[in-house]
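One structure is given below, represented as C-alpha cells, and several questions about it will come after.
Only one protein chain is missing from this complex, and each of the others stays in its spot.
The block that comes next holds chain A.
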Amino acid sequence: MDSKEFEQLYKRYAPMLYRTAYRMVKNDADALDIVQDAFIRIFNSFTKFRNEANVQTWMYRIVMNLCYDYFRKRKKVLFVSERDISDYDNNQQLPSDDNVEKIADLENQRKQNLQIALDKLTLRQRTVFNLRIYDELSYEDISKIMNIKIGTAKATFFQAVEKLKIIMKEMEKNELR
C-alpha cells in the first residue's frame, strides 16, 4: 500500500474510529493507542483486503477486536470507570440562566445515569448499542463487524435498550426517594 493512499485513509477514518474506540474504552490515551494499532494492522493487511467491498466495516471490525483485546488484557469485561466521560461532560460551559441551568442539570444527570446504565450492559450489548446509536451502522454491517447473524444483532440491540430503560427507571426512582 503506498503511503499517500494510506495517509488519505488515515485522515478520513481515524477520527471516526477514535470515537468508536473511545466509547468502548472511555479513555482518551487508550482509544488513541487502539486507533494506532488498528492502522498498523490496516497497513500490514490492506493488500489482502483490497477486494472486499466495505473497507469501513473491515476497519470497524479491527477496532472492535482491539477493544475486546484491551478488555481481555485488563480482565475488564464490564466497564468500571465512567469518570472520563462524566468529567468531560461536567467541564462543559453552561449558560448562566437559572432555568437553562436546571434543564442542563437534568440533562447532565440523565447522561450520567445513562453512562452508569451503559456500564451495566454486557460487552456485546454495549458494542451493538454503540455501533447502532453512535455510528449509525446498519444491522447488516454490525453483524459483519461482530461476526454474528443479523437477527442476533437486532435481538441484542433490543435487549440492550430494554435493559437501559429498566436500569434508568430504577435510578430515577432512587433519586426521587
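Everything that follows uses one rule, which is that contacts are C-beta pairs under 8 Å (C-beta built on N, C-alpha and C of every residue); 3 or more make two chains touch, one makes a residue touch a chain; residues count from 1.
In the analysis below, contacts and distances are computed from a predicted model.
As stated in its UniProt record, the chain not included in the shown complex is "Putative zinc-finger domain-containing protein", which appears among "Regulator of SigK", "Putative zinc-finger domain-containing protein", "Extracellular solute-binding protein" or "Gfo/Idh/MocA family oxidoreductase".
Set against the missing chain, the residues A:Val55, A:Ile116, A:Ile148 or A:Met168 yield one that touches it, A:Met168.
Residues 3, 7, 10-11, 14-15, 18-19, 22-23, 28, 32, 35-36, 39-40, 43-44, 85, 88-89, 92, 107, 110-111, 114-115, 118, 129, 132-134, 138-139, 154, 157-158, 161-162, 164-165, 168-169 of chain A touch the missing chain (whole complex, contact as defined above).
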